[in-house]
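Note that one protein chain of the assembly has been removed; the remaining protein chains are unaltered in position.
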Amino acid sequence: MADLIEPTRLTKKDFETDQDVRWCPGCGDYSILANVQRVMPELGLPLEQIVWVSGIGCSSRFPYYMNTYGFHTIHGRAPAFATGIKTANPELSVWMATGDGDGLSIGGNHLMHCLRRNVDIKILLFNNRIYGLTKGQYSPTSEVGKVTKSTPSGSVDQPIDPASFALGVNASFVARSIDVEAQHLGDVLRRAAKHVGTAFTEIYQNCNVFNDGAFDSFTDKAVKADRQIRVEHGKPLVFGAERNKGLRLNPATMTLEVVDLAAGGVTEADLLVHDETNSVLAYMLARMPYPAFPVALGVLFCELRPTFGASLTTQRQAAEQKYGGGDVDALLGGGNTWTI
Amino acid sequence: MADLIEPTRLTKKDFETDQDVRWCPGCGDYSILANVQRVMPELGLPLEQIVWVSGIGCSSRFPYYMNTYGFHTIHGRAPAFATGIKTANPELSVWMATGDGDGLSIGGNHLMHCLRRNVDIKILLFNNRIYGLTKGQYSPTSEVGKVTKSTPSGSVDQPIDPASFALGVNASFVARSIDVEAQHLGDVLRRAAKHVGTAFTEIYQNCNVFNDGAFDSFTDKAVKADRQIRVEHGKPLVFGAERNKGLRLNPATMTLEVVDLAAGGVTEADLLVHDETNSVLAYMLARMPYPAFPVALGVLFCELRPTFGASLTTQRQAAEQKYGGGDVDALLGGGNTWTI
Amino acid sequence: MTESTPLVSSASGREVLPSAVVRFAGDSGDGMQVTGDQFTAAAALARNDLATFPDFPAEIRAPTGTLYGVSGFQINFSSQDVYTPGDAPDVLVAMNPAALKTNLRDLKRGGLLIANSGAFTAQNLKKAGYETNPLEGDSLSNYRVMSIDITKLTVAAVKELNLSTKEAHRCKNFWTLGLMFWLYGRPLEPTVQWIEGKFKKRDDLVQANIAALKAGHAYGETAEIAHHRYEVPAAALEPGTYRNIGGNTATAWGLLAATKLSGLDMLLGAYPITPASDVLHELSKYKQFGVTTVQAEDEIAAVCAALGAAYAGNIGVTTTSGPGMALKMEGIGLAVAVELPLVIVDIQRGGPSTGLPTKTEQADLLQAVYGRNSEAPVCVIAASTPGNCFYMAIEAVRLALKYMTPVILLTDGYLANGAEPWRIPKFADLPKIDVKFRTDPEGFHPFLRDPKTLARNWAIPGTKGLTHRIGGLEKDFKSGHISYAPDNHELMCQTRAQKIAGIADDVPEQKIDLGDASGKLLVLGWGSTYGSIREAVQRCRARGLSVSHAHVNYLNPLPRNLGDLLKRFDRVLVPELNMGQLVKIIRSQYLVPAESYPKVQGQPFKIAELYERIVSTMES
Partner (left out) sequence: MTESTPLVSSASGREVLPSAVVRFAGDSGDGMQVTGDQFTAAAALARNDLATFPDFPAEIRAPTGTLYGVSGFQINFSSQDVYTPGDAPDVLVAMNPAALKTNLRDLKRGGLLIANSGAFTAQNLKKAGYETNPLEGDSLSNYRVMSIDITKLTVAAVKELNLSTKEAHRCKNFWTLGLMFWLYGRPLEPTVQWIEGKFKKRDDLVQANIAALKAGHAYGETAEIAHHRYEVPAAALEPGTYRNIGGNTATAWGLLAATKLSGLDMLLGAYPITPASDVLHELSKYKQFGVTTVQAEDEIAAVCAALGAAYAGNIGVTTTSGPGMALKMEGIGLAVAVELPLVIVDIQRGGPSTGLPTKTEQADLLQAVYGRNSEAPVCVIAASTPGNCFYMAIEAVRLALKYMTPVILLTDGYLANGAEPWRIPKFADLPKIDVKFRTDPEGFHPFLRDPKTLARNWAIPGTKGLTHRIGGLEKDFKSGHISYAPDNHELMCQTRAQKIAGIADDVPEQKIDLGDASGKLLVLGWGSTYGSIREAVQRCRARGLSVSHAHVNYLNPLPRNLGDLLKRFDRVLVPELNMGQLVKIIRSQYLVPAESYPKVQGQPFKIAELYERIVSTMES
């Protein structure tokens, strides 16, 4: 990972392609694209060292709009391609764009194994809780009772929370942000870029054609301060327009409570402090019942752990030290042979 | 689900088939089979109402040895078949046998979606932390550094904990037991059978040919009392040969501690009480670092929730009430038509 | 028929045409599909025979004014039989420069162009890549051009209702429709009613769209346009009650009918994919037919859920397109091994890989027949017209249940989205499908076979005394138990193959669809090319050429008489929307030197290109 402090001469423009962007006007994907293009120059990497990989979906069109190397693959398999690319050339900075269908429906298994292996790639899951490209069927993140083209009487399956899923399969970095929250999304992307290992970031993304306003209840300017909690490592879990609400743990029941700091009695000292290395806390924050609790955003979990690639490299170097570069004649001539 | 109290005339023998069992002598699968055959009569169901479904693997040979209906399908896909079977005929009691490779490697995605949909089937995952049928490659549950045929220098991927995985994707019932612990396994199976929804049970199973003794460190008679904690709903989390150890929550850090009840000072009242409806607690228990902490066994999580099938049946009945039984002439003749 | 040479002027002073081809083209947002549907309904009510085909952009909502954002709808309506949406439009409606740019090439020389000059702004012209405004200057001199500022006239027509500009502009398509109704003398009433239903929640929009419709019509009446009006008289269709139907709807309805014909419930396991998703959407509306639709996590789960349901006694169905089909092959192989009924509908699209998702192609045939590991024979059939999808869907279910086998039904994007008037059958006239589940424990084992069909008996869970285990390992012919015995394996492979081959005795012999039973050239087609081949052959025969047309619906096994039929012609030409697939099977099976006429452009055959190819073939 290049040093992020080092300044680079690249600008947002350098990351734009000549292809016109073909998302629907008003799609949340546009702002994600803009934010990514804004953050990318900070990586301090030359364009050619970056690869964007995706599956199939509106979100998966992403690589076409990034002036880096890009591979728009097949539906759901992007994590496997990314694993192959990063393993073949550890020098590359590999990024993946996927959707809630691509990543969690057909691609759930590959995503899970990529996360547990801790392949050093950065994954952005655009969660619009719908299948956009196929014109509006419910997805594994759609709420129960969702009426869509394929579920005229409402969907019956429990949705998955992408962050809980990622934690359950031992992801080493789990974060959440929102398409239009430029500042917050930018910060999360910087953290993801810094993380050595699989960085999994869920981005709530508005599909204004097939699932418009899916997140309004906690993203609207008016309510967001009270409906979101932006977690920061080492800081108490405070939220609310007046920063007057907090999350407290009830140790007896091991459940969370929303407490009112204004009311007096309770102080920040009583609140849980966010510890991004605590998987259980992250799990708890990821799945707080909404709207009784706010939606947790930011870096929920982050843990340093050997990456898939680093371990493989170590094994390869050990082999090379032990046997040298690999000698075909020695290989074929080893063991029992006889000469005539 | 039939009432389990009601006595039935079936015995273990009735559930045995005429096929000779082809597992390796000494394989843990034998004792799982025996325990299942022992519990099955208690379901109070006639043989023909029970279906065993499996994928491919040693564990997946299971259906051949159960004198019920059985479908030995293809590798990793058993949850999808089971979903189709149960949805087509809700009267059936559908059971699934899978392995750590079948269920969590190739089949991880289907398992995940079956769990979140809460299809009313009972899943037994035989976890021997190895691929048995293909003669010994590491699996997604093998510990890091596992030396196998396919990893001569040791595996590098982080394993998945099946229970954490299940919790992360909103399974409604998550339990753990051990192949040879007849009593405990029997109890867990009874609980699973009773559960309305997907009941996910991980069974530690010894593959004495390719991964012999994988679980000895906490299953051996000598040590098991101190290395296992058998959780029970509403009971404090006590373990140890003398029942003198317990698990206490550190509310500040939200982590667990092993405390010594003998030492005095700490009493059972200070311990966490198991609440099988608390997903966060279950998650915490499922992934306690071993050997610093004991291995949690029993019903970690259980929550009643509408099943996939029940919701679909409701929708169908609503449609039938509204439109009657479905009339082809009305269907074809609806909308704009003209007669010549 | 797309030729439209003027006939005698009718009393109405209209020019009477045997048929006409009209194409509406505009921005995705311009509502061209709605306009097309309404114009189609009017033609249908006027008793024309017709065929329609929409042409969507691949993008959901492409930016306005772009070339790739153009959405089109073509209709061919006639007083004679119609088999295709027509090659080249007689009338092109272009709502903006991009629509003109992408569609003009198809307009007949001398054809009528109606362009919305209001949309020919500098910005739109630029997006469409026009240096100068084509409506000015004489670049369009080969056509009759009506350049009208439809935008302005529409806004004027609806101004009383003070809608937002955006909403006012949205009414353009009804203004245009009104003008087209005037041009072909269609009544406005049905569309007025449709508008009232459609927008009932917004009375102002009802008013506005009706106003626009009438204004467009009035414009034709009053404005000084030196242009005669047309009349396309009613066609002499077979008596009966008709409706307009598209291929995906017909497929879904055929499956629904099959539940009632067989008395079985159905489980559809499907994962959305263009152009198959609409079958899932349609079936999900009809739970009262005992149909359960499971939107699975992927295509593999979809086929496996369907097969699981079949094991439990349902009609198991899965619908998909190319890439999804590839994923289902292992599951279909299991269905072959366990010999359970399963219906797989592959609505083919352009490939390879993701390819051209919204375009049509016939290139999954070899995959359907051969695309599984080892020897895994299945039955493969195809639909040839939108309406035919209904009958072939029923046939797929019938064969699957009777032979305990997977049946693959091939349709394609052209059939899926195309539509035609369809004579509605009576349920009572449809052949019942009788199903017998095994119930007798006496001498039972799961692979006992019907000596005639070779189908194994179907014993479903829940049946007392028949508990048994099945799976993908080879089984003993005599007991159904697992068997690795060499001779038994060969016997089982042969039995599975014979079972499929035997289906040939249960399906219609191949007929000549048009022309003599022997002659110089047979044009052999399959699937969605039916209409274009038929019309092309018709033209050749009109020119006195010795050409016949045979169209195959049963692809594996092939009709038992096909070999003889082929040998009665000097030459065989096989046009396919692929690089030559059926032709491979034909040559291999019958050793006839059949010639391939491949087209892989994501587009159906034009009658003219087929016609020329046939003529040149015969001259060669």
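Here the chain labels run A, B and C in written order, and each chain numbers its own residues starting at 1.
The rule we apply is simple: contacts are C-beta pairs under 8 Å (C-beta built on N, C-alpha and C of every residue); 3 or more make two chains touch, one makes a residue touch a chain.
This one's a predicted model, so the numbers in the text were calculated from it and none came from an experiment.
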| Residue among C:V232, C:A252, C:A337 or C:L466 that touches the chain left out of view | C:A337
| remark: Full-complex touch with the removed chain, picking from A:H113, A:R176, A:R191 or A:H274, is A:H113
| field | Given C:A223, C:A236, C:A517 or C:M579, the one touching the chain that is not displayed | value | C:M579
| query | Which residue from C:V16, C:A58, C:V435 or C:L448 sits in contact with the chain not drawn here? | reply | C:A58
| From B:P63, B:P79, B:G132 or B:G309, residue that would touch the chain that is not displayed | B:G132
| Residues of subunit A in contact with the chain that isn't shown? | 17, 19, 46-49, 51-53, 56, 63-64, 66-74, 77, 79-85, 87-89, 91-92, 109-110, 112-113, 312, 315-316, 318-320, 322-329, 331-333, 335-340
| said: Tell me which stretches of subunit C touch the chain missing from the display. | reply: 58, 68, 321-323, 325-327, 329-330, 333-334, 336-338, 348, 350-359, 361, 363-364, 366-367, 369-376, 471-474, 484, 486-487, 489-490, 493-494, 496-497, 578-579, 584-585, 587-589, 591, 593, 599-603
| For subunit B, which residues touch the unseen chain? | 20, 22-25, 56, 58, 74-76, 105-106, 108, 131-135, 137-138, 140, 149-153, 209
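The rule is simple: only the chains that are shown with their structure count from here on.
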| note | Expressed in whole Å, how far the mean CA point of subunit A lies from that of subunit B is 29
| request: Using mean C-alpha positions as chain centres, tell me how far subunit A is from subunit C in Å, no decimals. | output: 40
| message | Can you list every residue of subunit A that touches 2 or more other chains, as numbers and ranges? | response | 105-106, 108, 140, 153
| In subunit C, what residues contact two or more other chains? | 287, 297-298
